[in-house]
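Pasting a structure here, questions to come.
Of the protein chains in this complex, all but one are displayed in their positions.
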Amino acid sequence: MPGLTTAPDTRNGGAVVVERADLQHLLTALQRRGYTVVGPTVREGAIVYDHLSTVEDLPIGWTDEQDGGTYRLKRRGDDAVFGYAVGPYSWKRFLFPPVQRLWQATREDGSFTIQAEAEPAPRYAFIGVRSCELQAIAVQDKVFMGGHYTDPGYQARREGLFVVAANCMVAGGTCFCVSMGTGPAVSAGYDLALTEILEGESHYFVMEVGSELGAAVLAVVPHRAAGETDVERAHRVVACTAEHMGRSMETAGIRDLLIDNYEHPNWQQVADRCLSCGNCTMVCPTCFCTNTEDVTDLTGTTAERRRVWDSCFTTSFSYLHGGSVRQTVKSRYRQWMTHKLATWFDQFGTSGCVGCGRCITWCPVGIDITAEVRAMREDGAATRDHEEDGDAHA
Amino acid sequence: MRTHEHEVAEQAFLRGLSARHLAQIAEYVSDVRFPAGEFVFREGEEAGLFYIITRGRIALEIYGPGRGPIPIATLHEGDALGWSWLFPPYRWHFDARTLEASAALAFDAPRLRALCDADHDLGYDLMQRFAQTITQRLQATRMQLLDVYGDHTGSRSRQLRNGGVRHGD
Partner (left out) sequence: MATELEKGVAVAPGVADPMLPELYRIERVGRETGDTFTLELEPLYGGRALSFGAGQFTMLYAFGVGEVPISISGDPTRPGRLVHTIRDVGTVTHALAALKKGDTVGVRGPFGICWPVEDAEGGDLVLIPGGIGLAPLRPALYHVLAHRDRYNRVFVLYGARTPQDLLYHRELQRWRSHLDVEVAVTVDRASAAWHGNVGVVTTLIPRAAFDPTRTTAMICGPEVMMRFVALELQKREVAPENIHISMERNMKCAIGFCGHCQFGPTFICKDGPVFRYDRVSGFLGIREV
């Protein structure tokens, strides 16, 4: 292989350099192994995640400008491949599809039978997964695989997954992974992790190996050992990103803060602005609520059960005989935010928020959960001794 | 008139009343019995007596044309029956009818009112007991009015019954 001096360490943890020109080899290697390669691409004014055929599909030379209720793509002055933050899509749409058939049922002889699904799970390779997104996948792992029940579809997709992570070189206008402790450097859960370096004429990726599978894939991609300079440059990229976060969330005691303030007047102030459109739940990488739909064909002989993404912002979400439990926008916004930032701890032992900022960017009226938490802290929030809190779980 | 001091003292409703006050009101009490199905008092009649039930069950009823007698509440041993005697026009608002053979202590209402006027300590004590009974009955009645077991769906919500089941779009 061209450019090899010393035999590079491609075992777990070793760092190598892959030239920008050789990035296509990585995609090809994954395609040859039968992976469906998925990654960022520009479409309709946004960077979304979709199937990738070649490196040319990547958002080369694009960046995004984000703020509350604002998202614009802009041309960069260079050809960086991963020079943007995150877009409206998250990887959950592949691990946890928005509309999915669970099973079919067929009428026969006065009774009916149920047919389970038979398709094997797709094997995805994700290109360019950010630290916050890796954390979000870990959060959803806990939801779908960490309890008494396991979602077999999620587990199957998850087990077949290959992750090429990317350390962020750009901090988004609404990003706050630093204050959430979720980035910008990737820490775990990847097979390969790259940091893009553009220095003068040089354009390459410092690539770290995170698993044996990652090492095996990397072995067929042209690369050289990473030198001290390369590694240092990579660290500087990440450090610079960490210094430019658009937002920050004060997380000390946040669970108790929200649990103790269900009746805080701030909720109504947010509700006066919130459209209850549910955008935040659609773009949030950890939101997992779904609905089940039962449909039949016109003859009524075949029925299907589908699972579809749902949002706690709909009026029917909390429907109980007689009406919805959460009739006001205030109660629905409160449900979303207290779940994401507080009761998620009770349920799964972590925060539900990874600091990606999508909910702030994609809210049509720019509601900012970091600002809402700040407002609650500053506006005389109630506090209560939580030592005697029993576990609400039996 | 035989005094029923002993029986009066035993009533939970009057527990804590001083011996002197017990003796006073016991002077104006008599023992009454009713067979099953008999009216203790009728709506509109003069409310001249106040009862504490000592045995049996008594239903408060109201009669509606075309609806027949409608039972509103059932009172049991130990319950105080009737408070229309407390305030003018001193007329019963409901019928009270025994559901089974019953007995009660019946207190002369005008005499009781006179006792309370003369001795405000007794008056305050008795009023407290009645206020508490009335409060409890009012709370219970409000809960009854809520009709909690009823089906409260309106036609608008018929589409969304059972939460989100939709036929194929």
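Labels for the chains are A and B, by order of writing; each one numbers its residues from 1.
The rule we apply is simple: contacts are C-beta pairs under 8 Å (C-beta built on N, C-alpha and C of every residue); 3 or more make two chains touch, one makes a residue touch a chain.
Computed from a prediction, not measured in an experiment: that's the story for all the values here.
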Answer key for A:Gly34, A:Gly147, A:Gly181 or A:Gly227 versus the chain not shown reads A:Gly147
Given A:Ile60, A:Ala105, A:Ala138 or A:Cys240, the correct residue touching the omitted chain is A:Ala105
Provide the residue numbers of subunit B that touch the chain removed from this figure.
57, 59, 61, 68-74, 76, 99, 140-141, 143-144, 146-151, 153, 161-165
Which residue numbers on subunit A touch the omitted chain?
48, 50-51, 97-103, 105, 107, 110-114, 116-122, 143-144, 147-153, 156-157, 259, 262-263, 288-292, 294-296, 300, 303, 305-307, 310, 312, 317-321, 325-328, 330-331, 335, 339, 342-343, 346-347, 390-394
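We take it that only the chains that are shown with their structure count from here on.
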Please compute the C-alpha centroid of subunit A, do the same for subunit B, then give the distance between them in whole Å.
64
